[in-house]
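Report on one structure; see the data block that follows.
With one protein chain held back, the other chains of the complex are shown just where they sit.
First chain written, first letter: the chains are A and B, and each begins at residue 1.
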Amino acid sequence: MVSNVEAGQRPAPAARSLNRQRLMLLVGLAVLLVLPLFVPRYWVFFAGLLGINIVATHGLNIMMGYTGLLSLGHAAFLGVGAYTVALAQAHLGLPFWIAIPLAGVSAAVIGVGFGLPSLRIRGLYLVIATLAAQFILNFVFVHWQAVTNGDVGLTVQPANVFGFLLNTETRVYYLILAVTVLMTIFAANVIDSRVGRAFVAIRERDLTAQVLGVEIVGYKLAAFALGSFYAGVAGGLLAYFNRFVNPEQFGLLLSVFFLSAVIVGGMGSMLGAVLGAVFMTVLPEVLREGALAIGTTLGFDIASILVPLRETVFGLLIVCFLILEPRGLAHLWTRLRQKVLRSG
Amino acid sequence: MLTVENVQLSFGGVKALTGVSVDAATSKITAVIGPNGAGKTSLFNVISGFYKPQTGRVVLDGEDITAMKPHTRAYRGMSRTFQNIALFAGMTVLDNVKLGAHTRLTGGLIASGLRLPSARRQEEELDHEIRRNVMGLLELDHVQDSYVEDLAYGLQKRVELARALVMRPKILLLDEPVAGMNREEKREMSRFVVDVRDRLNTTVLLIEHDMGMVMGISDHIVVLSFGKPIASGTPSEIGKNPEVIKAYLGGAEERSDAAA
Partner (left out) sequence: MNSLQFFLEYSIVGIASGGVYALIALGIVIIFKSSRTFNFAMGEMMMLSAYMFYTAAVTFSLGILAGFAAAIAGSIVVALVIERFALRPMMGRPFIAIVMVTFGIGSIIRGLVGMIWGPNDLQIPPILARTPVMVGDIFIPGKTARASAIAIAIVVGLILYLRYSRAGVALRAAAADTVTAVSMGIDVRKVVAFTWVIAAITGCISGVLMANVNTLTPHLGLVALNVLSVIILGGMNSIGGVLVAGVIIGWLEAVTGLMLGTAFREITPYILALLVLLVRPTGLFGTKGIERI
């Protein structure tokens, strides 16, 4: 106890712990860089998917976790990004480093188009508008045959990084890693700034926020556009990752998936978005393996119930975390760390 | 500094304010008092821009701001606290206070996200200034990294005051700054408000129930009753005004006796 009090009075330990944090991050990054050399290909594939999910979860967390803008149409905005990449490549021959930002921008523009009317008012209107976006955009993906090729979808050529084709899991992995790191840093910077504080102020008390000079509609719009931008970039990456785009990938279930990721991880926490994305990316794999194992033992065909099983579990996670631990895994993690530090 | 001229406000048919005028003089503490339902909070909401008065004007530093939106008033130098503490849960004391400086910083979404040098420098300077000056002035240094929801009531009120001050307002509106406080906390808060006037030369306009505090620190007092101004003057003049005693003071003293 005594040493704690003394430590609190000196400014140095805070700086030291910051440095240690940076060091940990650098070590983590180094591990991620060499990862593909040591692990099976399937893991690399998995890590790529994880990166994409982290980017998308950051987006929803900025909107919902920090600013309090619930979106039920996040998957559709990923879809906009994915189709943007596919179309930009097929018709304009744009390289990835233009196509991916473009995916983000087009998702942001379309997102704002849906969100703008309802961002002016509080309440449930935005929820309805985003639900509308989910269904209407998916409808467009399916039925605008001439452009989207309907249910069949579009194929995507590997990204070409200055003559170097990203045609294996490992090569795409590095693109995803770079984008994920950059997007995470950008999000963390925004949150730790005047803008991020304004987001939280709007979520907590919008009247007080106004008194402090926060222009509510403008900041809501910024949060919504930024969140959709992240979804679009994630969708763009997904297009290069899967090398095809079809409407089925961007259904309501995927929106529920990201909703769960944000809630499970902890709304309004950067760490939470990462933890939530990891948890939710691993979960379907665990569910599948578990269900298959049980199925083989009991002699059932479990494969057909995998999708409804996911729906059930995603829903359960949303409900249970909201009721029992609304601050999510991030909070559990912090508490666990404190316990370990105290006992150690 | 701030002048409210002949403001009239009604909701449906109910008149909340009739012909209210208040003048908050520069670098002075002006208090608006009155019993519950006298229209004090309505008056503050007119000044903040949440309500539009049917007639009358609000003038800040020579500029008519009657039709201005609340957030724009902040940019013109108006700051306020709330009767029910309006801090942001889930944020530290430091971050809550930093929010008060929203109008002084300029970093937008992209500048902040990329941590452009201009945005970073502003944030760093603000961080230093708050740690060095504001936290010290309001004796909050020891809790600056705590989450606001973990603090005692009196401390939370002080954080709110700190947040309102970081804006460097021309005029500071305090909505019942000592409501719900114990005697010790009240005395501290009164001292801080006087400090704000004397050390920062800020103009203060406050509404308050607590007569002791108002009489002790105000330079000028306006009394409202049922939405109408019934008296105005220095604390000693108000203390002697028979109408005020009838409308307000008697009742208030009985109440505080009963509470004690």
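The definition used in the following text is that contacts are C-beta pairs under 8 Å (C-beta built on N, C-alpha and C of every residue); 3 or more make two chains touch, one makes a residue touch a chain.
This structure is a prediction, so every number in the text was calculated from the model and none was measured.
Note that of A:Ala225, A:Val256 or A:Leu275, the residue touching the chain absent from this view is A:Val256. By the touch criterion stated above, the residues of chain A touching the omitted chain are 64, 68, 70, 72, 114, 117-118, 120-121, 123-125, 127-129, 131-132, 135-136, 139, 143, 207, 256, 259-260, 263, 304-305, 307-319, 322-323, 326.
To be clear about the criterion, only the chains that are shown with their structure count from here on.
Note on chain placement: the centre of chain A and the centre of chain B lie 41 Å apart, centres being C-alpha means.
Taken in their complex, chain B has these residues touching chain A: 48-50, 69-71, 74-75, 79-80, 82, 86, 88-91, 95, 98-103, 105, 107-109, 112-115, 119, 123, 163, 167.
On the side of chain A, the complex with chain B involves touching residues 186-187, 189-190, 193-198, 200-201, 204-205, 207-216, 222, 226, 268.
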